[in-house]
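Shown here: the complex without one of its protein chains, the others still in place.
And then chain A:
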Amino acid sequence: MSAPTTERRHIVVPPGQPALRVETLSVWYGTRQAIREISMVIPERSITAIIGPSGCGKSTLLRAFNRMHDTTPGARVEGKVWRNGIDLYAPDTDPVWVRRQIGMIFQRPNPFPKSIFENVAFGLRVNGYRGDVAARVEQALRAAALWDEVKDKLDASALALSGGQQQRLCIARALAIEPQILLMDEPCSALDPVATMRIEDLMRELAKSYTIVIVTHNMQQASRVSDYTAFMLAGEDRIGELIEYAPTREMFIRPRDRRTEDYITGRIG
């Protein structure tokens, strides 16, 4: 039994309409707790970065936002995630409905071994979209800044694209079903600097109409692209906690918590 934390945390509540309101969220893998009682508000139409050293539970937190843990045997989530007055973890909330609104981009590009077109159309097909599939595919590819590169080879295999193109294809695939929130789990960790820059530009562009939450190892990336930054850290019990949450500029210029400062300045992690 660990004693309840009484220390003061510097966790801001961003103004404006919240996209997600997270309430005392904890996740277990089997008997091992991975993150403990995280509460935070993700603001709408902005980019929120989650940073922290390896094993601090960043990805675990992110995957809790669209109920991806449901697909992992043994994983258990406690707490609430509110969106527009609906608790995503309520018993009558359909996880498929949740994921339809909250898309996800993964660490490594993971296109299906199908054509470029079919990759983007996949979400439309499984969601029974009745409109003009080709138009939506084009729209999504344009939004992901990939259309000009692939418009002449939509029937080619997605696996023939470069890593950066594959990742933008995965973004297009997620955008095709018009989610409201995009979760990105270290989307650039497998990409070279040029491809990374293109993805970051794309993220800034997408943030005008989507809410983006990005997990990143790369503090420069967090400071470049995000509006808000959350710093997570696992204590001696290896359970991740939210240490500090603030507007990005503030956090990087004047961190309030000693541990945040140590991490940002490279003393730990």
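Just so it is clear, a contact is a pair of C-beta atoms (placed from the backbone, for glycine too) under 8 Å apart; a residue touches a chain by one contact, two chains touch by 3 or more; residues count from 1.
The working rule: contacts and distances are computed from a predicted model.
Protein name for the hidden chain, per its UniProt entry and selected from "Probable glycine dehydrogenase (decarboxylating) subunit 1", "RNA polymerase subunit sigma-24", "histidine kinase" or "Phosphate transport system permease protein": "Phosphate transport system permease protein".
Contact with the chain not shown here comes from a single listed residue; of A:10, A:76 or A:108, that residue is A:108. Residue-wise, the contact with the chain that is not shown comes from A:66, picked out of A:66, A:165 or A:229.
Only one of A:24, A:84, A:127 or A:209 touches the chain withheld from this view, namely A:127.
Against the chain not displayed here, chain A makes contact via residues 66, 68, 71, 73, 96-97, 99-100, 103-104, 106, 108, 110-114, 122-123, 125-127, 159, 170, 173-174, 177.
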